[in-house]
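Below you'll find the structure I mean.
In this view, the complex is presented without one of its protein chains, the others remaining in place.
By written order: A, B and C. Residues from 1 in each chain.
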Amino acid sequence: MVGYGFMGAAHSQGWRVAPRFFELAATPEMTVLVGRDATRVATAAERWGWAETSTDWRETIARDDIDVVDIVTPGDSHAEIAIAALDAGKHVLCEKPLANSVAEAEAMAAAADRAAAHGVRAMVGFTYRRVPAVTFARDLVAAGRIGAVRQVRAQYLQDWLRDADSPMTWRLDKELAGSGSLGDIGAHAVDLAQFITGTRLASVSGVLETLVPERPLLADARGLSGTASTERGRVTVDDVALFTGRFDDGVLGTFEASRFATGRKNALRIEVSGSTGALAFDLEDLNALEFFDGTAEATTQGFTKILVTEPEHPYVGAWWPAGHMLGYEHGFSHQARDFVEAVAAGEQPRPSFADGLQVQRVLAAVERSSAEGSAWTAV
Amino acid sequence: MVGYGFMGAAHSQGWRVAPRFFELAATPEMTVLVGRDATRVATAAERWGWAETSTDWRETIARDDIDVVDIVTPGDSHAEIAIAALDAGKHVLCEKPLANSVAEAEAMAAAADRAAAHGVRAMVGFTYRRVPAVTFARDLVAAGRIGAVRQVRAQYLQDWLRDADSPMTWRLDKELAGSGSLGDIGAHAVDLAQFITGTRLASVSGVLETLVPERPLLADARGLSGTASTERGRVTVDDVALFTGRFDDGVLGTFEASRFATGRKNALRIEVSGSTGALAFDLEDLNALEFFDGTAEATTQGFTKILVTEPEHPYVGAWWPAGHMLGYEHGFSHQARDFVEAVAAGEQPRPSFADGLQVQRVLAAVERSSAEGSAWTAV
Amino acid sequence: MVGYGFMGAAHSQGWRVAPRFFELAATPEMTVLVGRDATRVATAAERWGWAETSTDWRETIARDDIDVVDIVTPGDSHAEIAIAALDAGKHVLCEKPLANSVAEAEAMAAAADRAAAHGVRAMVGFTYRRVPAVTFARDLVAAGRIGAVRQVRAQYLQDWLRDADSPMTWRLDKELAGSGSLGDIGAHAVDLAQFITGTRLASVSGVLETLVPERPLLADARGLSGTASTERGRVTVDDVALFTGRFDDGVLGTFEASRFATGRKNALRIEVSGSTGALAFDLEDLNALEFFDGTAEATTQGFTKILVTEPEHPYVGAWWPAGHMLGYEHGFSHQARDFVEAVAAGEQPRPSFADGLQVQRVLAAVERSSAEGSAWTAV
Partner (left out) sequence: MVGYGFMGAAHSQGWRVAPRFFELAATPEMTVLVGRDATRVATAAERWGWAETSTDWRETIARDDIDVVDIVTPGDSHAEIAIAALDAGKHVLCEKPLANSVAEAEAMAAAADRAAAHGVRAMVGFTYRRVPAVTFARDLVAAGRIGAVRQVRAQYLQDWLRDADSPMTWRLDKELAGSGSLGDIGAHAVDLAQFITGTRLASVSGVLETLVPERPLLADARGLSGTASTERGRVTVDDVALFTGRFDDGVLGTFEASRFATGRKNALRIEVSGSTGALAFDLEDLNALEFFDGTAEATTQGFTKILVTEPEHPYVGAWWPAGHMLGYEHGFSHQARDFVEAVAAGEQPRPSFADGLQVQRVLAAVERSSAEGSAWTAV
């Protein structure tokens, strides 16, 4: 695994826990943790349970005893590592967003195509697809339980930048992060909307906005934020992204990504209105899915709050008895499981790099639209 | 109408508004408002729209042009007025609780029986039965939509006595009010549980408690409370009533009435668990009914929040288009409508005085059980 | 009052009930109901409690004993009647939207200005401002309780057109209704957003869409809908309106109006994110306001569900004791009260015709933006 920040912890937990709850075709071994700073990477490896460490990812991907490379670095290094790993015949799991630019993402998707010809697999980590309630939402749509999709509303609302004096982090620097709310959290909203409906955004009209353009520089990182220094730096990414999109079947969707939605901590929400039903999900209530069945008797129609915690629901049977809640990191176990199973079966794990590239193109189209007065822009 | 406090306002609104939204067999005329204090009753009559006033209810019920007597005084005067009115051949609507003692309630039920022989009708005002969501809950149980009733949970939670320095009112004086939380609000919980399940409590085990036994006397009444004087008086009724009851079909129910449930303003709640489904209602969300259909496909089961605001729901079609919320006082219009329709049709309006007497007997059994160490006590 | 449909019933209820609960400077008398069909207007007058009827609104506004004209007809006749009434020296309450075109609305606002010079008042009926939770939200923003407004999200979601076979009504005919979701319900979202934040939309970028372009013609009207004939007609208004707006202080807001939001019956929702707090309201839970206080201790922050049912809240003290729910039509009593009080005090009631005109301009800008590829369009 290359990288060991927040996502490194989450992926490690996925690799460690997945084989305890799922019957896997192959058991993952947590071999090498790679990072630039030898001391830090050693500490992280002990913390997160990796057997060895390295400061040279090229050396690591050259090793014969390494089959899988998991990339959890910031987006600016994804392309170089992923392409090298794929070309070296390693299966790759790469955290989202696939890359910081469409060009990089295209190169990665091309590398994934080349690799696939030799049975080498690449997958991008849109983990929220694997929250059981989300997977189940997709299943209900696919089974026609809401009829034809008519409208989509997707939001990812957080508020951790609400304080204008909270400091800069790499997530606010366009060079490192590629984009702001749009790429960091809006990408999840896009992926979820496309995943659940089974369609793809074809064109968008949107606006990006930086509400607080200058912030104190970061003295010391902690979690997603840290303590402030006295110097100030420029925020070069968007704080808020608002856009309307048209899917390839003509359906309209509205999208918002914000880190200034005061009081909303992790509200990835999606509502899909169909001709005979509707679905609503909120990550702040991640074990539940709201389902409206418009084919039920008129008097008893309403949104049903399904606790997606029963053995019959996706992934859930592997965990606890009925009615026991799962948390954020369970998605990483589900991801690890699905990746291992697909690789073992010689199948393409989803979302593929091509899927990740398509999300990247949506984000790029939103940026272009914003730059051109919200003109409708093809993806 | 005799009396003109909070309930007087509510009943007046019911009589005034019902004929505007429902087709009634007879149109109520708001003729005489009766009270002890001539000045006050005159003010109230103008405020609430009564044509005349009187300080002598006996005189009023003797009038030939009066067909209906509506009693909204405190419980200690219900029996005398209601019996006289029935004996005078007037149809009677009497606010709950029917009386302050079982003996009085028995006399009233007997008078109602006598009167019924001449086509004169009596009804007690458990208005919450006529909240559309409650009526609909009853309908669903009756239609077998939750199977056999297995358990009942009923609560009426308020917090207006939470402040130990809020003053005495007539509702805290056993002489006037008969009982405290038990009779004032617990009675509603009992009536609702029996109404929705279609069964009756046969025995109870409970405890009554006065949490704040002394309070400042009331200097000036306002709403349900008022401003405090410097003198203190004894609270002679219960603040909290907790009891378990066994219905005549053997089902167990739990009941709580409290005016000390901090933060709960008007939470009359009932949950009925059945063999194939369940229902839950909360008056603080009075337009909604939660319904769990255990016969639905396993994966999509959950509590459905039904907005009981559609034309197909009880009473609702008479009001606004779909999706428009009703409020507290609509129940009084529904009550006025049902009373008028039953009287016009020569039928017994429900709840009858016999129904009210039975609730009174439940309350009395709870009091006896509490006095005898929560021993199970037949109703 | 001119007109007697759904809005006629609601306004009648407001006039009838307001003086029972509020001390008014003048008591409204419900004198003449005006409509084109003599038989129907007579039936409606009896139903809704008007003393006389007329089929000629010009004659009625000429009467000396008429002080106020309340206009509840479809939008295409608002301008003619309102201007005539104002010019005749009658105070006017006109249901929203003010008119079907900006030109008409401008003429109306000009007439209102002329009339104001003689102490004659005009008001437009955006009743939802007077839901206590909404008025209270405005008060909290004005008091600085959420700091500087940073983002606004407003939606009005209904689903009564979800069925592609539900028939045409005048609300789907551009000639009569002016616009579809945008003007009918989107107008409320715009008014609420502006009312609560105290700012005005300066420019918009949006898209209108008709999801079901042909429907059966209406055989017989009932409620907002009716039964279908075998012939089909063209829907000439929008089913869905999506737009982003920039307020005059630079804040961005997102707006949606839809009659295809399956399962949402009357979900007028608004969320305002501020620098130190946030507010969220949903008309489907009209007695509640969600308030996030970002200045509270970090560990106890969260959205507080305020039951706006206490005597201290706007309008509520006039009704029932604490904790008793109000319904949809109470807003019409509040409107009647505020109108009467403003007129009696010689003050301009709000929202004024100028306010209504400004909303109309927003709607027109959205239409233009939609026609021009969602280009940003000044209001």
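Criterion: a residue touches a chain if its C-beta (ideal position, glycine included) is under 8 Å from a C-beta of that chain, and two chains touch if they have at least 3 such contacts.
Note that this is a predicted model, so its numbers are computed, not measured.
Checked against the full complex, the one of B:Pro19, B:Pro97, B:Pro132 or B:Gly302 touching the unshown chain is B:Gly302. Touching the chain that is not shown, out of B:Ala164, B:Ala219, B:Ala344 or B:Ala371: B:Ala164 (per the contact rule at the top).
Within the complete assembly, B:Ser273 is the residue of B:Asn100, B:Thr127, B:Gln194 or B:Ser273 that touches the hidden chain.
Not every partner is drawn; the one left out touches subunit B at residues 146, 150-151, 153, 159, 162, 164, 205, 207, 209, 211, 240, 242, 244, 252, 254, 256, 258, 260-264, 271, 273-278, 292, 294, 301-303, 373-376.
Along subunit A, the points of touch with the absent chain fall at residues 6, 9-10, 12-13, 16-17, 20, 47-49, 158, 160, 223-224, 265-266, 283-287, 307, 309-311, 320-330.
Residues of subunit C that touch the chain left out of view are 136, 140, 145, 288, 291, 293, 298-307, 310, 312-313.
Assume only the chains that are shown with their structure count from here on.
Relative to the centroid of all protein Cα atoms, the closest per-chain Cα centroid is that of C.
Compared with subunit A, the chain whose C-alpha mean position is the greatest distance off is B.
Averaging Cα coordinates per chain places subunit B and subunit C 35 Å apart. Subunit A and subunit C, compared by their mean Cα positions, are separated by 41 Å. Within subunit B, contacts with two or more other chains are made by residues 307, 310.
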